[in-house]
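Have a look at the structure below before the remarks.
The complex appears here minus one protein chain, its other protein chains still in place.
And now, chain A:
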Amino acid sequence: AASPERPQVVSHVQQALSYTVFDCKWVPRSARLLCLGSAARGTGLVQLYELHGARLELLREIEKPKPIKCGTFGATSLQQRYLATGDFDGNLNIWNLEAPEIPVYSVKGHKEIINSIDGVGGLGIGEGAPEIVTGSRDGTVKVWDPRQNDTPVANMEPVQGESKRDCWTVAFGNAYNQEERVVCAGYDNGDIKLFDLKTMSLRWETNIKNGVCSVEFDRKDINMNKLVATSLEGKFHVFDMRTQHPTKGFASVSEKAQKSTIWQVRHLPQNRDIFMTSGGSGSLHLWKYEYPAQRSKKDSEGSEMGVAGSVSLLQNVTLSTQPISSLDWSPDKKGLCVCGAFDQTVRVLIVTKLNKI
């Protein structure tokens, strides 16, 4: 029964597309959204829509030679709003959407498809240089600075001669001042690795047994607080990142939500304890994290270890029969989000009553 006090997920607009959409993103400071994907003839498509009442109006369509897998506005300033994309061929491009014929920045960063991209330092959030990180099927994670051509500023690659695992997801975090920054990467064998860019070293790694589909810090621009990692077989883990134990690493709580893969996790920009997960069964789950009474405690040897809290389900809704592969909250309007699914539909949703939580 729909309890009127719980947040409701209202489907506002549904738009059928004629291509496979892999990523959808809100254009910051606007009511416009972008859909990135691959057309049937094997080319990449970027479509810009604007929200008009109860429908989406197509403002612009840009076609590129290679299918586009992912995109981010994270490393661009609010005035420029350049889009950084990773495509199926391993190319990283940054586009000015008003003049998209020639990319502002372009590099063939990887030998294989770029699975995931993230940006930090832009949009007036956080401090430090704007940087973009890309994770690829060739097993490497590379950090790029748009001011430096051709070579990455950091490269996390497998040891020579070792077999490589696909990197499925990357995320920035801990960017609370000009020097500090970490990159978290999830791989298909269940590895999660945390790289510290200030010391250029591996800070922590763990393995959650199932391939990691999506990682995200609750906020990129603060001292790292929480990290959510979702995986195949319907499980996700929430790590408390404030206290790192020398051997046990970070404390975590895990939840098995759905029987199918959890494709994406996205935190609400306006409230870092609420996040939404999207599943392979076409459903969305809205979760709230509650902190424990004490976030850290001392173990038998006297070193600090973290205490994980608990996660509760606020609402869930099934929108489609195909996986919902991409999800993005609007940074400007609380509760407004867009999701793209493999049934070639993009949906704009509104989540109500988030103020009351």
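The rule is short, and it goes like this: a residue touches a chain if its C-beta (ideal position, glycine included) is under 8 Å from a C-beta of that chain, and two chains touch if they have at least 3 such contacts; residues count from 1.
The definition used in the following text is that contacts and distances are computed from a predicted model.
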item	value
Per UniProt, the name of the complex member that is left out, chosen from "Glutamyl-tRNA(Gln) amidotransferase subunit B, mitochondrial", "Dynein axonemal assembly factor 4", "CHCH domain-containing protein" or "Peroxin-5"	"Dynein axonemal assembly factor 4"
Touch criterion as defined above, residue of A:G211, A:G249 or A:G282 at the omitted chain	A:G211
Residue among A:F88, A:Y187 or A:F217 that touches the chain left out of view	A:Y187
Sole residue of A:I117, A:V215 or A:L232 that reaches the chain not shown, by the stated touch rule	A:L232
Chain not shown, touching residues in chain A	1-2, 4, 8, 10, 12, 29-31, 51, 53-54, 77, 79, 96, 98-99, 102, 104-105, 128-131, 143, 145-149, 151-159, 162-165, 178, 187-191, 193, 195, 197, 200-202, 205, 207, 209-211, 232, 332-333, 335-336, 350, 352
